[in-house]
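Every protein chain of the complex appears in place save one, which is left out.
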Amino acid sequence: MARGAAFETVAVWMARTALAAVFVYAGAVKVLDPAAFARAIDHFRLLPHLLAPAMAVYLPWVEIVGGVGLFWPRGRAGALLLLLGLCLLFCAAITSALARGLDISCGCFGDGGESSPSLGFSLLRSMFLALIAWWLWWRETGTPAGEARSADSPGEPTHPPID
Amino acid sequence: MTLFRILPARALSQAAWLLLAAWVPALLTAMWHPRRPTWGPENAPVAEVTWSQASGGAGQVLWIDARSATVFAGGHVPGALSLNEAEWEQGLPAVVKAWRPGVKIVVYCDDRACEASQSVARRLRRELGLDEVSVLKGGWRAWLEAQHSKP
Partner (left out) sequence: MKALLRFLSALVVAAVPAAALEWSVQGMELKTVVGQEKAVAVFPFRNRSDKPVRIISVMPSCSCMATAPAKEVYAPGEAGEIRVEIALSGYVGRLRRSVAVETDEAAARFADLTMTLDIPEAVVLNPRFLFWEVGDKPEEKHLEIVATEPAKTSVGEIVSSDPAFQARLEATGRPGVFRLWVRPKDTQSRIDATIRLNVVLVGRPETRVVYVAVK
């Protein structure tokens, strides 16, 4: 019983770290070249052209702040909500681009098209991240036991976690 | 395990605070980043028109072929002029001569994925100072399809 709870906690930690790592990395790469990211956003033809620079400058920081916020117990729920929202937003944008037959690269990791993965792969990746974020969100805000766990105690209080 | 939960208020407020926190570095980026994006309507993409919109409209259309000269020689929209970035200065005089006020310029290249029509259209819009410049959605391929589906 203790082993099961400890395993879940370890899994939660790893999922959280992986999610944070992906978003902080993605955000950081976009922060390095906002002009290139603005061009990538333009290629999606979803936002009016004049709003693309604003989004290109703001979104990467939302990703970074969201990723970092996962490690702060007081901000975790909000961060998860934010990242889940971002994943759904990306999925919607990529799906829309695929539906309209746009021949573009994702722009997920900054650039507007240099040897980057196909849109389909990017969509699968976003969906996978959304699943992880949703699972963490459910654990964070679901049952009252979940609420207690989110205060960072290592599972069952009477047994030490078994690796 | 329920799939939907009513979003707890604390999560919403935390998210709002995080969104607000992201504003500060974003503003700094917008002001000082050496690679910040330019706010320029001249870099705005040129509007796309479909074949039926272009050919069906009231005014006259001046077709511009943005592909290379060899491809142009192999087949082009009747009456189209060849203008591409590699031979810009050579191709521009014919375009200027052919244009009249009220004539719409529509630029096309191979198909929907090519960028040449956008760059040629943007450059035309900028250099000639004209507003009524658009890009043919689907390019040369769209024109071919339109010909095949004619009764």
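In this document, chain identifiers A and B correspond to the written order of the chains, with residue numbering beginning at 1 in each.
We adopt the following convention: contacts are C-beta pairs under 8 Å (C-beta built on N, C-alpha and C of every residue); 3 or more make two chains touch, one makes a residue touch a chain.
Computed from a predicted structure; not experimentally measured.
K.L.:
Please output the residues of chain B touching the missing chain, sorted low to high.
P.N.:
Within chain B, the residues touching the omitted chain are 68, 85-89, 92-93, 96-97, 99-101, 119, 123, 126-130.
The criterion applied here is as follows: only the chains that are shown with their structure count from here on.
K.L.:
What part of chain A is in contact with chain B in the complex they form?
P.N.:
Touching chain B: residues 31-39, 42, 45, 49-50, 52-54, 56-58, 61-62, 64-66, 69, 74-82, 85, 101, 103, 138, 141-142 of chain A.
K.L.:
Please output the residues of chain B touching chain A within their complex, sorted ascending.
P.N.:
Touching chain A: residues 1, 5, 7-8, 10-19, 21-23, 25-26, 29-30, 33, 35-39, 41, 43-45, 112-113 of chain B.
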